[in-house]
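All protein chains but one are shown in place.
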Amino acid sequence: MCGIVGAFSPSRATLAEDIYLGLYALQHRGQEAAGIAWTNEDGEIVCRKGPGLVHAALDQAEMSRVTCRSAVGHVRYATAGGSAACNIQPLTANTLARGSFAVAHNGNLPDAPAQRRVLERSGALFQSSSDTELILHLISHQPERPFPEALMQALGQVKGAYSLVFLHDDKLIAARDPWGFRPLALGRRGDITYVASESCAFDLLGAQMIRDLEPGEIVVIDESGCRSYMLPYASERKYHCAFEYVYFARPDSVIDGVSVYEARKNMGRALARSCMGTLCGSSALTSPLVTGLPDSGTIAALGFSEESGIPYESAIVRNRYSGRTFIEPTQRVRELGVLKKLNPMRQLIQGRDLIVIDDSIVRGTTSLKVARLLREHCGAKGVHMCVSSPPVAFPCFYGIDTPSRKELIAAQLHGDALRERLGVDSLFYLSREELVAAVGMEERHLCTACFDGKYMESPPACGCSRF
Amino acid sequence: MCGIVGAFSPSRATLAEDIYLGLYALQHRGQEAAGIAWTNEDGEIVCRKGPGLVHAALDQAEMSRVTCRSAVGHVRYATAGGSAACNIQPLTANTLARGSFAVAHNGNLPDAPAQRRVLERSGALFQSSSDTELILHLISHQPERPFPEALMQALGQVKGAYSLVFLHDDKLIAARDPWGFRPLALGRRGDITYVASESCAFDLLGAQMIRDLEPGEIVVIDESGCRSYMLPYASERKYHCAFEYVYFARPDSVIDGVSVYEARKNMGRALARSCMGTLCGSSALTSPLVTGLPDSGTIAALGFSEESGIPYESAIVRNRYSGRTFIEPTQRVRELGVLKKLNPMRQLIQGRDLIVIDDSIVRGTTSLKVARLLREHCGAKGVHMCVSSPPVAFPCFYGIDTPSRKELIAAQLHGDALRERLGVDSLFYLSREELVAAVGMEERHLCTACFDGKYMESPPACGCSRF
Amino acid sequence: MCGIVGAFSPSRATLAEDIYLGLYALQHRGQEAAGIAWTNEDGEIVCRKGPGLVHAALDQAEMSRVTCRSAVGHVRYATAGGSAACNIQPLTANTLARGSFAVAHNGNLPDAPAQRRVLERSGALFQSSSDTELILHLISHQPERPFPEALMQALGQVKGAYSLVFLHDDKLIAARDPWGFRPLALGRRGDITYVASESCAFDLLGAQMIRDLEPGEIVVIDESGCRSYMLPYASERKYHCAFEYVYFARPDSVIDGVSVYEARKNMGRALARSCMGTLCGSSALTSPLVTGLPDSGTIAALGFSEESGIPYESAIVRNRYSGRTFIEPTQRVRELGVLKKLNPMRQLIQGRDLIVIDDSIVRGTTSLKVARLLREHCGAKGVHMCVSSPPVAFPCFYGIDTPSRKELIAAQLHGDALRERLGVDSLFYLSREELVAAVGMEERHLCTACFDGKYMESPPACGCSRF
Partner (left out) sequence: MCGIVGAFSPSRATLAEDIYLGLYALQHRGQEAAGIAWTNEDGEIVCRKGPGLVHAALDQAEMSRVTCRSAVGHVRYATAGGSAACNIQPLTANTLARGSFAVAHNGNLPDAPAQRRVLERSGALFQSSSDTELILHLISHQPERPFPEALMQALGQVKGAYSLVFLHDDKLIAARDPWGFRPLALGRRGDITYVASESCAFDLLGAQMIRDLEPGEIVVIDESGCRSYMLPYASERKYHCAFEYVYFARPDSVIDGVSVYEARKNMGRALARSCMGTLCGSSALTSPLVTGLPDSGTIAALGFSEESGIPYESAIVRNRYSGRTFIEPTQRVRELGVLKKLNPMRQLIQGRDLIVIDDSIVRGTTSLKVARLLREHCGAKGVHMCVSSPPVAFPCFYGIDTPSRKELIAAQLHGDALRERLGVDSLFYLSREELVAAVGMEERHLCTACFDGKYMESPPACGCSRF
């Protein structure tokens, strides 16, 4: 998971500052590193990047002084490639003939290692362990083709999830894979065109969202306007990532026509409908309350409360200062566990049944700690964990950083065994069908592989011998 | 407004780390500076302090290596005294005869400048412009008295708000003024005794709250135990600060027997009862929703929603990364206004009537900006501002950093004029009586001077010639 | 040992930058901390200070933006008072009646603890453990007197070494003790008047040195000019510090009429005269060479070479990058010893007799290490240590940071025992008489207490009851 932004202005403008703003709006998509690249007056690409949040990785003062016509940026959440400095994006490349270019990538290319091996056998030298670099090499292996054509050829050779923004020759180029895994949208403010992972970046930039990029679309933006091309190998079926709606995207974004806030509220409502019978039937709940695990469970919790009539309370508040407070993992600090980050309202919780809404359970460690916190530290009578998505039982190969099956608790344990391991009195999940209905998208266009293991099967219709 | 913590352990323990944790729990009480002082093996007082949040001002790694028997800490929110480094607390003093001592203070002493003038006329030399230093000088002017006695005499000479923690002679001493303006409580974990501004610090420390300090109580904690003394000049009437419940304290704290969460929820309920008639009577509301201005309006908004039956939505979310992102106040960043910090759910808000709950309006600038944001940026049909406290029309002299009357918008404008200035469709406040009832404390023991201008009038019965 | 600078300009000028330059020129007098104070437009004193070298302690960019009419600065080399932040100078004090003032001090007041005890008994509260603060308290105890008069009275009560610069009421005040222990000089550039510890600061500032301050002189500099006063308690005999010429001052300075460079060269010549007989007589030297221990032994080494005819070589060069390179004292780094800082020319040294000139031997640890380095690492045939001052056998109470007698190697060992301990083949010192002659000052006006233990005996003729 990562976030990308791009900007083009026909006349020089403070686009690096705009990218900085856009990355700040997309900070939730990656906190490990950030970077911005722009084209300077001499047509060279300048790049600044570093580890940490946007403000730590980049110098806002410097960014606000830069004027340019094209710029791109990236916030990184490690997927393929380690956390080494050489993997921080934008990646840049430097050619004597075609000048330099920069790229920022959101997604993942499962075939990259195999293809890289082939290229290396013919002498290619990679600088990073990032799969994004593969695309750069595929382009450089077509030195005679003009850039956009070389890019289209290159993309025809990769199969996987990619939303991309490129800088080349003072142009901005954006591309989205034919399956539509990761979001990518176009926006505009005055005569400046933006590309961003989520529409919330446009809200902050004061821009209007124009539309999502189509799966398989490439857009080239320069002073002569905005030209759109389609990759010649379309996929009839889409694979829009369901997890964006469940957890990853910001609730004020609208992705592929669906409001994330609304989708989450629907998930909460559906969850209430499916579990209220059992929950109330099994045993008498003592002055029950609904609360969400902050921040991602809050909206579904509101939907659950609305549907069930059980009052919602802000019973667990995320501590807003937890950021860099405990760098040193001393014994005392380790013992704090989730108390470091979460302030539970002990007075409110004591003696009551808590219905806790979480968006998903991956490794299960947080759920376990929260259950213990509520019961032992706060004196809850019962802890009922309701998850607004199905059990995560399969790894994602398309850009969400889920661990291997062995570490996915729902791949290892089921039913009561799982409930007991988490130390909760009840445990409910949303079914896949309820999730699809809550998002409101045609079922076949939603990727739910992390829930059901149904990955994209057939290669794209690209006729490329490499596959 | 500031936060203070103290700790004493009969055997050496990592108390500096405990104070660090305690200050982190009290970070909401002051973000300008932080400091920790402890008594080292040689009986000397060591002090570390600096500007910024706890983690920036102090080195957690160093704090976790210190072992000691007594320690105090302070988070600062500038009140009296400028922001100069010499005013950061704990303040320390150094005497050849009586050794060194350290003090951390939450509160404000309105008479300090007058008394300082008197002391200077007899040769006293002040290092800071902080009113806390006055107490140190009053103690040092009684060189022959033992420390706790000199402290009691000194406190008999000041009139104002003070919750204090002292280090002296490897003892921890805590004191609360006879009026009980600022909170101060005792806690315990094993054989370690803690003192803290709010009970939420004990929750993080894994300590049990024992009780609040009585107004006028001095507690001396050392290896022989915990001895309590009462100042000889009691005040029959208390002045517990109402604003702690409205805004300042953390909702998971319990102060002078009252749960802050519960008090806030009551305020929201009372607000709904008093304004729903007018609100629904005046005009038809279009699919109204209730939301709170984050983070302080959320709980009252839940109470309002519960009482009114109008659904609560998380329509405005605080951006969790806003901390240090925009250090450079460029034109572009200034224009962002509250969008820098608040993410409104535009899809949710569009075309609807919003009932926005804020805890208080001081200068009115944020309210104004939020109203404009909701209406212009998000397309709200109506913005109805409901404030869960009375109009703030008088400055506080007892430790809350309110501005002068000239800057208090409710001291300048009333009724429709005020509503229009804020750019809202409706504007409701809680009455003083409703506020008192919501807190649930006897009216005469609650200080509501910032709402009604009724300050503590008579000097304390201390018989001290200085008054 | 410390360095002080002051500046006054009748019209606003960038004096803080001038002080920064002046402190840089005096950096050799103190590397532990630095600070600058100036009077701002509102007549308040602003102070910046911190640990480390001038550039680390202070922000050059900020200093260059300040304009003011009066400013002072200090570089600190810990003497009395620990290294705590509260002891970094300038010290400032803040009075409601008389406004604020700032002071920077070079010297040491041996009686300060006793006097402080007296003041504390009458209620005074000290902020620091620095003896300089005593002077501030003595002034504040005369609240009714105008400042310069109060200062004169205060100085009449202290006995010790002080060169002082004060800021008060937008005036610059400089004072030198009646014994003239530490240097202090007046300079001018255009209409700006400077005061500095050494004339080398004027050279950097582009100022002309006017004259040294007289022992016992107080100079008040403001827009009406420069007025000089003499303290009423003069000392007939002066105590100019001999160690300034031997080691401490910069060689391009002229102090009390004596060129430091010339004095050092004379010391080297005298040393050659007194030891060449023995050195050449005792045994045959193999292609001997003279070298100085960098940087302080170089000039005397040139004098020695000139007088003896033995060639001077730059056989040991100080590594110019050693500053902050080895923060972590690992085993490997400890074993490097003096090699971290000194680059010996092994090719040059091998098989030869080295006459090494050092300015003084205090603890003897460096001499010991250098001798071993030259012999074992570089293969010197003989190491002959010639010291351009007498044995340091007594602590200094007047501002030079010498250790106690127990740590002074020349107070513990003599003659052959000392030579053997240092691991050298020969060891020669300059006699006290030769030193006095090399400086060229009347014997009774030179303080050589660290060599002969003859401290200033009688109290000053001040008639002050306190002594």
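A, B and C are the chain letters, set down in written order, and residue numbers restart from 1 in every chain.
Definition applied: a contact is a pair of C-beta atoms (placed from the backbone, for glycine too) under 8 Å apart; a residue touches a chain by one contact, two chains touch by 3 or more.
Just so it is clear, the model here is predicted, and its values are computed rather than measured.
Trainee: Checking the contacts here: which visible chains does the omitted one touch?
Mentor: Taking every chain of the complex into account, the missing one touches A, C.
Trainee: Thinking of the whole complex, not just what is shown, which of C:Y194, C:Y261, C:F304 or C:F394 touches the missing chain?
Mentor: Once the missing chain is taken into account, the touching residue is C:Y261.
Trainee: Who touches the missing chain here, C:G160, C:P178 or C:P344?
Mentor: The one listed residue touching the chain not shown is C:P344.
Trainee: One chain isn't shown here. Among C:A33, C:A124, C:C200 or C:L285, which residue touches it?
Mentor: Only one listed residue reaches the unshown chain, and that is C:C200.
Trainee: Among C:H168, C:R250 or C:R432, which residue is in touch with the absent chain?
Mentor: C:R250
Trainee: For the chain left out of this view, which of C:E144, C:E328, C:D416 or C:E457 touches it?
Mentor: C:E328
Trainee: Any idea which of C:G190, C:P311, C:G379 or C:G453 touches the chain not displayed?
Mentor: For the chain that is not drawn, the touching residue is C:P311.
Trainee: For chain C, which positions touch the chain that isn't shown here?
Mentor: Residues in contact with the chain left out: 14, 17-18, 21, 24, 27-28, 53-56, 60-61, 64, 200, 203-204, 206, 250-252, 254, 259, 261-262, 295, 298-299, 302, 306, 311-314, 317-318, 320-321, 323-328, 330, 332-333, 335-336, 339, 343-348, 377.
Trainee: Can you list where chain A touches the absent chain?
Mentor: Touching the chain left out of view, chain A contributes residues 86, 92-97, 113, 116-117, 120-129, 136-137, 140-143.
Everything below uses one rule, namely that only the chains that are shown with their structure count from here on.
Trainee: Answer with line, ring, star, complete or other to describe the graph linking chains that touch.
Mentor: line
Trainee: By CA centroid distance, what chain is farthest from chain C?
Mentor: A
Trainee: Can you name the chain whose C-alpha mean lies closest to the mean of all the C-alpha atoms?
Mentor: B
Trainee: Could you put a whole-Å number on the gap between the CA centroids of chain A and chain B?
Mentor: 38
Trainee: Can you give the whole-Å distance between the Cα centres of chain A and chain C?
Mentor: Centres of chain A and chain C (C-alpha means) sit 62 Å apart.
Trainee: Measuring centre to centre with CA averages, how many angstrom lie between chain B and chain C?
Mentor: 49
Trainee: Can you tell me which residues of chain C touch two or more of the remaining chains?
Mentor: In chain C, nothing touches at least two other chains.
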